[in-house]
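Heads up, the thing below is written out as structure tokens.
Only one protein chain is missing from this complex, and each of the others stays in its spot.
On to subunit A.
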Amino acid sequence: MSEIDDLVKKITQQLGEQSTSAASSKTGATSVPDNMGRNDYPLYGKHRNLVKTPTGKNLDDINLNSIKNDQIKGDEMRITPEALKMQGEIAASAGRPAIQKNFQRAAELTKVPDARLLQMYNALRPYRSSKQDLLDIADELRNKYNAPICAAWFEEAAKYYESRKKLKGDN
């Protein structure tokens, strides 16, 4: 995903388009700008209509009444990959590319259930996993959750854990 983002950014720049047009930063714009910039921030104030819950609800449609009427579930109030992508673009535009990379990983992880996510984290702790265990998680991330950046993260860990002796049995 990060490679694609980079490519899109390059093409956009070649076309001579500004990353954030004045029009797109107005609240009420209906389409997602190609690339958010620091002037689009905060999304809550400037692009609230573009931010949805995981089931596609608008933030303005969630209020005390909808909660009283049990229309909002406990896991409704979660960030989406789209919001993380926009926040990542804002971070990069404000000069913080590493934060964008973190949000790209996070966007992929929104699809992984809580319990499985905690297991994956634990598998990366030292001496917990064999090289194959880590590569299996990489496969799972890539194929089940469409999470190639995180898959590469596990593959990289597998490589270095082997050479730097952090695999199961190395202690």
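The rule we apply is simple: a residue touches a chain if its C-beta (ideal position, glycine included) is under 8 Å from a C-beta of that chain, and two chains touch if they have at least 3 such contacts; residues count from 1.
Note that in this section contacts and distances are computed from a predicted model.
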Per UniProt record, name of the chain withheld from view ["Energy-coupling factor transporter transmembrane protein EcfT", "Branched-chain amino acid transport system substrate-binding protein", "Glycerol dehydratase" or "Aspartate carbamoyltransferase"]: "Glycerol dehydratase"
Chain not shown, touching residues in subunit A: 38, 41-45, 48, 51-53, 59, 62-64, 67-68, 70, 72-80, 83-84, 86-87, 90-91, 94-96, 98-103, 105-110, 112, 114, 117-118, 120-122, 124-126, 150, 153, 156-157, 160-161, 164, 166
